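Moving on, here comes chain A:
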Amino acid sequence: MSLLLDIFTVVAVSLGAVFFLAGAVGLLRFPDTLTRLHALTKADNVGLGLIVLGLLPQTERPLAAVKLIVAWLLVQLASGTVSQLIARTARRTEPPA
Partner candidate 1 sequence: MTGATLFGLCAAVLVGLGLYGAIVHHLILRRIVAFNLLGAGAFLLFGVVARRGTGAGMGGDPVPQALVITGIVVAFSATALAVALLLRLHAVRAAEDADR
Partner candidate 2 sequence: MTPADGNATRRAVFARAVGFIVLWLALAGPAPADLPAGVVAAAAATWVSLRLVPPSAWRVRPAALARFVVRFLVQSVIAGVDVARRALDPRLPLRTGFVSYAPHLPPGPAQSAFCTLTSLLPGTVPCGTDDSGALVIHCLDVDQFVASQLAKEETLFVHACGGDRDND
């Protein structure tokens, strides 16, 4: 059982890392600020979500799992807010091509 959970953790965390990599590739390849925001908010949130999901079976008590989920929710809130702030500024300052 614990071996299965360990395998689950390794798979989920590695998959999360792949999403972070894809987000970073998008950040480098996408043409403008607004498009790059898509890469950062979407791909990285799924990446972090998968890493949190993978770490859940490794927590010793259920409250530690709540801590992990709270961390994920706070990152979602922050990235959702910041991406809108940047998007608003970008739309004002760089006219769409």
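The definition used in the following text is that a residue touches a chain if its C-beta (ideal position, glycine included) is under 8 Å from a C-beta of that chain, and two chains touch if they have at least 3 such contacts; residues count from 1.
Selection rule, in plain terms: all candidates are chains of the complex that A comes from, given by their letters.
Please read these numbers as outputs of a predicted model, since none were measured by experiment.
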{"item": "Touching candidate for chain A, same complex, options 1 or 2", "value": "2"}
{"item": "Touching residues on chain A, where the partner in the complex is candidate 2", "value": "18-19, 22-23, 25-26, 29-32, 34-35, 37-39, 41-43, 45-47, 49, 61, 63-64, 66-67, 70, 76-77, 79-81, 83-84, 87-88, 90-92, 96"}
